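For reference, the structure is listed below as structure tokens.
Shown here: the complex without one of its protein chains, the others still in place.
Let's look at subunit A:
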Amino acid sequence: MTYLKPLFRHPRLPKNKLGYTLKEYEGSISTLCAGCGHDSISATIVQACFELAIEPHLVAKISGIGCSSKTPAYFLGNSHGFNSVHGRMPSVATGANMANKNMVYFGVSGDGDTASIGMGQFVHAIRRNLNMVYIVMNNGCYGLTKGQDSATADVGSASKSGHINPFQPVDLASLAVELGATFVAQSFSGDKQQLVPLIKAAIQHQGLAFINVMSPCVTFNNNPGSTKSYDYVREHMHATGKMDFVPQQKPIQATYAEGTDTAVTLHDGSVMSLHKLAPDWDPEDRLSTVNALQQARAKNEILTGLLYIHTGYGDLHKILNTTDTALNGLTEKNLCPGKKTLDTINAGLR
């Protein structure tokens, strides 16, 4: 029986610039079903954080309830974590984020957690442009309660028992764009080549970076007729572009062909280079993104890759002009400047 992962690792495992290997970013062994797409996403987060050489203690993982929300236990075992109430991940993330702006925040949620019980929270987190990576592990069903259709299940999609879903789906990516999210992407758990650079860019993005990841449920929603199965997603995936993430330290060597290639500079100077596969789409133009999403829907395609990015809009801290110091670093001296200062303030109000 193996519920424990062996402690040995490959002796020639690459190290990042902190001197850490992937092992330092791993979590405990997954208890999700074998073959669950969520595990792939966990591995992708591990890979992205390793490649960016993020110090694990400067990451907080916050989740709600569901299969997806269990995953923070399975990645970044050396980071902070908070498994919150169903659908309330954004509130807890907001609180944590307000208390300390100097950390990387991963909000991990599922289609039930975000598109049903947590919809209100999701909407307001986007509206406030909270600086976090908001990942939805979207499998179109409630895997933890035996696979009932969720709000993101496509109309006409067949469940394992043969039941056809009669309802329209909530299209989370379109909704996020509509609400003014500053970073919206869509991807597939089985496509690490696309997902790793997306997560890296999302981490570096200042503001709410929303990634809707199709993540097949092998146990309840991987059957023929389902639109969230491995086979269906692979056949209907249509990438907006090939993407590469270039951290700020590296000189940019790629040359960009006019019209098809574009580069987006992020807040910290790192660059996301895009080779566009969809010609009419411009990731910095909301209208073209909405268009591209609608067209893909009409063609039964799942548009993946970066969909929309807006780097000019400040995150919640910038909007509220908060202090740079984390709250736990503010002493009594900072918070109670003394009677003299109070008198000055009071005098100013007279």
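Everything below uses one rule, namely that a residue touches a chain if its C-beta (ideal position, glycine included) is under 8 Å from a C-beta of that chain, and two chains touch if they have at least 3 such contacts; residues count from 1.
Everything below uses one rule, namely that contacts and distances are computed from a predicted model.
One chain of the assembly is not displayed; among "Heme exporter protein D", "ABC transporter permease", "dihydrouracil dehydrogenase (NAD(+))" or "Lipoprotein", its UniProt protein name is "dihydrouracil dehydrogenase (NAD(+))".
In the full complex, subunit A touches the omitted chain through residues 1-14, 22, 29-30, 33-37, 39-40, 42-43, 189-190, 192, 216, 218, 222, 230-231, 234.
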